[in-house]
Structure formats: C-alpha cells, structure tokens
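A single protein chain has been omitted; all remaining protein chains appear in their positions.
As written, the chain order gives the labels A, B, C and D, with residue 1 at the start of each chain.
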Amino acid sequence: MTLLGSIGSAVFGRWLATTGLIWLALVAISAVAAPLIAPFDPLEINPIERLSEPAPPYLFGTDHFGRDTFSRAVYGARMASIIGCGSVLVALFAGGLCGMLSAYFPQLGHVLMRVVDVLMAFPALLLALVLMTLLERSVINTVIVIGIVYAATTARILYGMTLKLKGEVFVDAAICTGAGHSSVLLRHIFPNLISPLLVQASFVFAFSQLQAAALDFLGLGLPPEVPSWGNMLAEERIYITRAPWLLIFPGALIILTVFSLNLVGDAIRDAIDPRFRGDIAGV
Amino acid sequence: MLTLLPTLAAASFLVFLFIHLIPGDPAAILLGDAATPEAAAALSKELGLDEPLLKQYALWLGNVAQGDLGTSIFFQQPVLSVIGDGAETSILLAVMTMFWIIAFGVPVGVISAIRRGSWIDQISSGGAMLFASVPTFWLGLYLIHIFSVGLGWFPSSGFPSISDDGGLANLRYLLLPSLTLAAPNAALIIRLVRASMLDVSREDYVRTARAKGLHPARVAVRHVFRNALIAVAAAFGFTFAALVSEAVVTETVFSLPGIGRLVVQSILRRDYPVIQGVVLVVVVLYMAVNLLVDLAYASLDPRVSLN
Amino acid sequence: MPLLDVSELEISVHSTGGDIAVVKGVSFQVNKSGTIGIVGESGCGKSLTSLAIMGLLDGSQARTTGGTVRFEGTELLGLTMRERRKIMGNQMSMIFQEPMTSLNPVYRVGDQIAEALRQHRSLTRKAARERAIELLRMVRIPRPDERIDCFPHQLSGGQRQRVMVAIAIACEPKLLIADEPTTALDVTVQKEILGLLRDLQEQTGMAVVLISHDLGVVAETCDFVAIMYRGKIVETGRAEDVFSSVAHPYTRGLLNSIPPVDRDVEVLNEIPGRVPSIEQNVPGCSFHSRCTIAAGICREIDPEFSTVSGKHEVRCHFALGSNNRAE
Amino acid sequence: MLRVCNLKTFFRIGAGLFGRKRITVKAVDDVSFEIGEGEVLGLVGESGSGKSTVGRTLTRLEKPTSGKAYFDGQDILKLSARQFRPVRRHVQMIFQDPYASLNPRLSVEATLAEPLRIHGLAGNRSEAREKIGRILERVGLEPEAMKKFPHEFSGGQRQRIGIARVMVLAPRLVIADEAVSALDSSIQAQILNLIGRLQRENNVSMLFISHDLGVVRYVCDRVAVMHRGRIVELGGKSRIFSRPEHEYTKALLGAVPRIPRFDYTGREK
Partner (left out) sequence: MKLFPKQKRNLLAFGAAIAMAGGAAADGTFRYATVGEPPSLDQHVVTSDLATTIAHHMFEGLYTFDSSNSPRPLLASGDSMSEDGKSITISLREGVLFHNGDEMTSTDVVASLRRWGEHGSRGGLLFANVDSVSASGDHEVTIQLSAPFGPWKNLLAFINGGPAIHPASVMEGSGKEPIAPQDYIGTGPYMFSEWVANRHVELVRFDGYVSPEGTPDGYAGQRSAEFDSLRFIPVPDVGTRVAGLKAGDYDYAESIPGDLYAELDADESVRTILNGSPIFGLVFMNSRHGPLMENFALRRAIQAALDKTAALHVAIGPEGLWRANGSFLPEGNVWYSENGTGQFSLGDPDSSRAIAEEAGYDGDPIKFMVSTNYPFHYDSAVVYTKQLAQAGFNIDLQVYDWATLIQKRAQPDQWDLFFTHHGFVPDPILISVMNDNYPGWWTTKEKADLKSRFTMSSDPAERQAIWSEIQGLIYEQVPTMKTGDVYTYNIASPALKGLGEATLIWPHFWNVSK
C-alpha cells in the first residue's frame, strides 16, 4: 500500500474525517478563488450599511465599517490558508531539519537541542507576543513567529523519531553497504518520517489557526486591515449582543476548520506507523 | 538541576535582548500624550534606560542573583511584589484548571478507552476534539455572556484575592476562567488517556492479569490505567506550557489580575523589568513543573531511577 | 473422563473480506497429569487454540466459531465471563512466551503473585505473602524472601519466567497451558524451566498443554503430541509413536529440516515453498502445494484422520504405508 | 584473511536525573580469533555473551575500546570512515530480523541498487538492473520481485533479499548475525542451504554468529564459544561437538533438547 493510498483509506474510512476533508477542500477553494466567490470587496467601507443583519445581499451581515462579512470570511479562508501553510513550512522545515540533524549528529544535537529546550521553556504565546511586538504586525511576521513557536515542538518530536529510526536495523544495513551520512539521512531516514510529518503538519496547521486568532485578539497578530477570521472576531468582539453575527460566523469558521484539521490529522495518525503514534502531540 | 541554569540564563538574555529591541519608550508611556519627547528623554535618563544594553543586563543579572528583580517602571513598585500578586491569581487558576482537567479528562478518557467504539467513546472523543478546536477567547466571551450576564450565576470578571473579603468563596470568580482554560486541555488529556490505555491494553502483562481471572474493572484500573498513567504524566509538562500560553488570553478576557494579563500589558507599556521578571518566573515554573513531572515519572515507573 | 476435551474447535479472525476460519476442527484430550505438546510453525493457529481454551480470546480480533471445550465435563465456551473467571487462574492457568513483557513492570513480583492468590483464595495480606514466598521457593528462585520485593526489571529473563510459573501454579491448577514458555530463553535456561515444569507436574499432578514450535522441546517433555499445519492438526499420537514412525510428510519434513546437534549433516532437507497465507483458500489437503508425494487426490480432497497404530492418527491420503505413495 | 587480536568493546550506560553515575558493560572483553580464506567460523553463545557485538564492531557499527582487526593485513578498526568505505565492499553483514533490516519505503530494486551505486559497480541503470536480476535469481527470487516493496514478501523471501543485498557486492567476508533465528524451521533450512551454497560457490569467508548449536554445526568449519564477553573455547567443529573441553560448552551442548528414536532421513556425512 502506498503512502497516499494508506492515508486515503484512513480518511475515507470514517465519515467524520471525510466530512472534515470536504470542509477543508471548501476552505482551499475559497482561498484560491476568493475574488470570484466574494460578492464585495472585503475592504470596501460603507458607513450607511454598517452593522446590517444577515440578509441578501449581505449573507453574513456587515461589520461596523459596513464591510460585507461574507466577503471578508471568504478572504479570511485565504488568510487562514496562508498562515497555516506558512507556519507549517517554517515549523516543519526549520524544526524538522533541526530535529533530524540533532538526532543524527549527537554533538550537534547537544547544542541544538539546548536551544530547543530554551524555546520550549517559553510558553508558545508568550514567545509569540514578544516576537510580534518586536517585529511589527504583518502577515509574514505572524507566519514566521507561529512557525518558530511550533518549530521547537516539531524539532523535539522529530528528534525522538529520528533517534528511533537511527536505531533501526535497516539503517545499520545501509551503513554496512557503505551509505554516507547524506544517503542515510535522505534515503533511509527521511522517507520514513514523511507520514508522521504529515500528521504533524495537520496539527501545526490547526494550532496555527488558534494561535493566530489569539494573537489577533491580543492586537498583536495580523495587521488589523487584513481580513482574517481572527481579526474579524477581535475587531468586532464588542458587538456580541449588538450584532451577534459578527462573532458567530467567524468563530464557527475557525472552529470548523480547526476541527476538520484535527479530524483529518487524527485519521492519518491512526493509519501511520504505530512506532511514532505516541510521539505526535496534537489533539 | 544545575544543568538548568544555563538554559535559564540563555532564556533571560534572549528575552532581555528582544524586549529592548522593541521600539517604544516606557518613559513616554508613563508621562502620557501631552508630554514632549524632551521630557520623555529626560525621564528615560533618570531611570537609567539610556545606558548600554549589556550594562543594563549585567546590572539586572547582578540584582537577580541577589533576589532582587528590580522595580517596575510603570508601577514604581518592586517587580517581585507585582508578580507575587499576579502569581496568586495565576497559580490558583492553574490549579483549578488542572483540577477540571484531571476530574473530567481522566475519567472520560478511561471510560472511552474501556468502551472503545461505543457511542460514549464516539461522543467523548469527538467532543474532546471539538472543544480543542474552539478559540479560548471566543469560548470565554460566550461563557461570560451566558453565565454571568444572562443567568447571573457567576461573576463575570476580576478576582479579589482569597485573602480579601470573601476568602475562599472568591474562588467562584475563577470558575468560568478555569473552565474556559480547561476545555482544550482536558480534550488533550482525554485523547491521551484513551490512547495510552489502548496501547497498554495490548501489553502482554494485561493478558497475564486477565489470565489470573481478575475482574475486568480491576484489570482496567490496576493494570491498564496504572501503566497508562506513566505516559499521561509525561504530558503534564506539556499541558502546563500550553496552560500558561492560553492563560494570557483567558486572563485578558476575564480581566483577571494574573501574570498572563500582566505580561501582555507590560509588553504594551514596555515595562521591561516586569516582562523580564515574568519570563524568569514562568521559565523557572516551567522547569519546576518538568522536574515534578520527572519525579512523578520516577515514582510511577520503577524502571526509571533518579540516580 | 479426560480433564480437558477439545472437540472440533473452530476459531475465526475478523478481516476486511469477512471472517476467516484460522483454526478448523481441532480436537484433542488431556488427562489428569498428562502432557500434550502442540507443535507447528508460526501462524498455524496453535497459540489461538491455547487462548481459546483459556478464554482469553479478545472478541474484537478472533473468536471461537464452533466446537466445544470441556473442562472436567463442563462446557467452557458457553459460560459467562463471570463463571469463566472462577476457573481462570484457579483451576486452569497459563504462562506465556515473553517473560520480559508478561509481568507488569510497575508492581513488585510478590504483589503480582499475591494478586492471583487473593483473587481465588480468601487469604490475608500476610498469608498471601507467605504463600508467595513459598511459591518462589517452589520455582527455585534463590533468596525468595528478598526477591519477593523486586520489580520485574530487576530479575533475569529466566527468573521472570519462574515468577510467571509461580503465578500460574499459585492456586494449584489442574491444568497449565504453557504457550511457548521457553522460546525467548537461552537453551540452558530452557532446560531448567522445562525441568521445573516437569517436577511441578510430578508434585502436583497437574496436566500441561505445551505449545511450541520446537519439536525437540516437545519430544523431551510431552507424552502426547499434536502437529498443526494451517489451522488443523495433521498428526497426533503418543510422542514415542509419532517420532519413531513419522506418518505425515509435513512432520517428516519439519523434523528433517532441523539441523541436529549430535551428528553432521551434509545437506539439510527443505520443505519447498512456503505456507499459503490464511486468506488463501486451498482446496484439498492444505499441505499439497509443498508436499513431495502429493497426487491428484490431494488437490481435491482434504484427508480425514486415519489411524496409524493405537492412538497415532494422521491426516494424509498416503500415510499408511509406502506402497500407497505415488512415487 | 581476518585476524582479530585482543578486541575489547565496552559500553558506558546510564545517566541519572541528578548525577552521572555510569556503569561500564564489558560486552566484548579481549577476544582474538582468525578466519581463513573461504572458512566459516561459528560464534556461539547465549544472549548477552557479546557475540553480536563482535560482529557489529567488525563492521564498525560499534566503536571498539581497544584491539586490532586485520583484514588483508590492514587494521580496519584504525581506518577513518573515508578510508574504510572501500573495505566495506568486502566486509558485509547479514542481519537477524529480515522484517527490520529492509527499509520499508524502498523497492527491492532501490535497495539492491544502492550498494552498487555507492561502490561504483554498475555503470548505468540498465547494467545495475541486469546485475540485480541475476543476483535475485541466484537467491531464488523471481525478477519481478524487483519492483515490489518489502512488506509484499514473506520472512524467508525478505531474508533472501537481505542476502542478495550482501552478495551483490561479491564480498570476501560476510558476517551473518543470527541470520536464520527469526525464521520458521522449514524456512530456516532453505536459507541455511542458500547461504551454504553461496558461500561455497564464491569461496567467501564467514563469521557465522548464532545461538543455535545445530545450525552452527551444520554451517561452520570451526567454532568459537563465547561466554560473558570472552571466547571460552575455540576449535574445529567435530572436536568441539564431540569432545567439548570447557565446562560451559559442555553445559550448552547438554541443554539442547533432542528427539529420541527419530530415524533421520537426511544424508549424513
């Protein structure tokens, strides 16, 4: 059974995970085709229509600028995808590399893992807060900061997994055939880490959504003009009674997306190598 | 334990560097909008904030070594007492949260592992995952809205110290915040307990226990759960870090005078000594919790020896 | 009345393609203080059989789908779990292959022995402890009063298996099922454990079902053997009969493929091919694809048992004399 | 051909939470032996006797504490990793667990092509494929096996792949570490015969590590008995099995269960 095949059967075997996958596909489509789907410019201010209730043409109502919440939600899917993919890339690339190399080269690992320890000792959000204040609010900085926060966790996990793989007999066998470090790492160890990395990616993606929303809430995340679900919640949170739709819709979008990611990640995790199942945190 | 000191020093230096690189002058914040830049600069000088960074760090480190965390620029009070008061709130919040996590998470995880595949398992596993998907601040906002404003059952915000009027009854102020904070973490523990229970139940010694003719409940508790606890204990260190993270948001939503909100506000007003102090305390706390976890680990698993 | 009477036992495992019977029509008896060895290669169903007798089959993966298991005349398969537990660990007990993992690492060995005692005998804590020390002495663990407070990881593999034996004989069972009890052990330790079992059997008169892949172990220990291949017993009889006049080509092949330690062999006989997977439906005799004497009939008809001599029975169309062979 | 002198491999283990109390385990303690051209030396012993560590040290999977191992007169324990690489081609190892010793993510072709590529034994892909096809045939596998992945094979077939991976390099010394102990007896005989045939055909020297005395008697020319990190007895096969001198060897031989009254049908020597 190929990797994709096993993931496919893991996901489609459960109706809930399948639903999650469909929802994620919808989010992805919205992200790509946002300009085609959104009926309005998400930034267009319209003071006369401010705080309109959900009714055509404003499916999700309007916010206090008079901006169309539905259009902002659609563009929010784009932001969610950017934040998620970006954080996953940073976390998995930086963390993954760090963890893998640390486990493979113990001397290097001795130094690198101390750095990771320092990062891990910081509560994730606290680290993100300090970094965000330092770096100014922007999409790229949010991605980097969330990425760094989860890079530490990823490094820890990959460290453990690589150590386990390093002790595998087939790695010894590869060394005995004369394979060098790069060959052992890239051909023998890395391919066995792909599926756990995929699971980790789905959890980092999910966490990044919550983390980004929390940063937005504290006023230290994405620039406020960016239409993200977290910003929508943060900016409009005083309207919980005055205009409840402004909190219900973006909140539901975040919950659904994170829930779906967790479901899919969980389904993949159950399908992967049981050796690593316990290593990946996630939910 | 001594090996932790370099980590601590590195962490504190990193934070020191970071927060001083952030633009913004605490003196200007203190004086307010009407003050001129010249006035702010004068105050800055008076506070010693114009000294070279390394010198400031050395000074700070020297003081810390003597147990003095410095004076808050904003409050004009010793950092230790500022943090001390926040710590009461945060620690009580953490303890209550841990209580919910253990009180709900562990039994639900055990039950759903025992009744694997049943509707109880489906609901608790799915519910756990759903709760872990809710942004904490969003949950908090609605809890306040429903239980404080709507039903009037619990106070909405704030927390008078338990040494204040009301005594321990003041803990009711922490009920909603701790539930908010517990929700995603309990979810984590439920899943972890369930997974560990299932892993352990495949072990040979569980079969041995069953072969003795023991009652399934006894097997589940004495043999499966007891061993699953080892894996769960290791997760508590992780949970603590997550807890502190989310406490920042929860304390802001519920306006609790804890160190989470303190640090956010201190970052906003560039109160360097307080930020450094909080980070120091949190890192020490984190290490202490990890040490406790290690000790718990050793006491749970006779194969792990401390020496 | 035999102590244990297994008749036409069938065990099925759950798979995506539906239930597959992996143990089919297994029947044997064990008398009081008798020893039967069940031999076969991995996957032949010998361990499932032992778990089914003991009542340890976890319904989610495998379950009994036919046949009867009578213990002292009582049908076990129909009992409720509650009734079953009264027998488990009491009149019937079991030891397993992996002494490293079969003991719970977080409890002292004394507690694990006492647990079995207190489950079936109303003993005080103190009495249970004394009995546990006595049991450790019985399984020949030196300084039992000290070792009783050891954790399993502080003991060697052989000692752990002795502790397992102590747990199993704690309630003086009438039947002991030993599933590959020495496979994970060194030969010198194996010898001691087998000797211990034999001595205990002599002292207590309990019957033993010994599951093993090692013909040598079975030959030295058992007075009755059953050879299993792909879920069926293919040859059974008194050990001396079976080994002195092997009737089934599989048994013969197996015996011939083991390099002997007491003589030099130039070329070892092989059984060609490999065991067809359990999902594969093999018509006729399940061994025919690897059998050197198989003929047309073997591909079509699954042979019934035929008697070689006395209690020595075999499932082979050509077992009863070389003149029947299609060579 | 291979001369091992006073080999010692010690492990330091244990690092407590509060201190660094370490114990030294003398896994291999002053072991010396020789293996001649085309000779099979059996290394028997019980678990923990250090026999596997000897093999792992000679293939440099473990670091020796002291001692020398001359292969063609060259001390291979002294060489740098770079210098050792050309020697590796000639010193190969067969592992115990055929399930674990193959990378689950690599096809058989990829697994077998790797040593060829590393040691520059195949000019191009088609040449490599041809070589792989030949070696697969020699170990008794169909050429179609090339495209398959390890999980598609049975244990015996996997061990054949493991042997192919070693033999494709045409090594001069093969270290077989419990090469058949994970296999069922009927399969074990097949693999033993395969190893024996390949060894004779290529005149390969072999260090055959096993706990199974019968297997060692079948495969080896000379036998070394290891006990607690030391070789307690070394000698010709027939002498060791018929007239063991050391008490431990005697105990070992005495413990092997035998099948009485069985008329063995194999050809005896």
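Heads up, the rule we're going with is that contacts are C-beta pairs under 8 Å (C-beta built on N, C-alpha and C of every residue); 3 or more make two chains touch, one makes a residue touch a chain.
Every value quoted in this text rests on a predicted model; they were computed, and no experiment measured them.
One chain is not depicted; across the entire complex it touches A, B.
Residue B:261 is the one among B:207, B:222 or B:261 that touches the chain missing from this view.
Set against the missing chain, the residues B:47, B:61 or B:102 yield one that touches it, B:47. Think of the hidden chain as still there; on chain B it touches residues 22-26, 28-40, 42-43, 46-47, 72, 74-77, 81-82, 85-86, 89, 141, 144-146, 148-158, 160-161, 165-167, 169-170, 172, 175, 252-255, 257-258, 261-262, 265, 268-270. Listed here are the chain A residues that touch the chain not shown: 45, 47, 50-51, 64-66, 133, 136-137, 219-220, 223-225, 235, 237-242, 244.
The working rule: only the chains that are shown with their structure count from here on.
When every chain is reduced to the mean of its CA atoms, the largest separation from chain D belongs to B. Inter-chain spacing, taken between the CA centroids of chain A and chain C, is 52 Å.
Between chain A and chain D, the centres computed from C-alpha atoms are 47 Å apart. Those residues of chain D that touch chain C in the shared complex are 46-47, 154, 156-157, 184-190, 192-193, 211-215, 217-218, 237-238, 241, 251-269. Within the complex, the chain D residues that touch chain A are 56, 59, 61, 85, 88-89, 92-93, 95-97, 100-106, 114-115, 118-119, 151, 162, 165, 169.
Those residues of chain A that touch chain B in the shared complex are 16, 114, 117-118, 120-126, 129-131, 133-134, 206, 210, 213-214, 217-218, 230, 233, 237, 240-241, 247, 251, 254-256, 258-259, 262-263, 266, 277-278, 281, 283.
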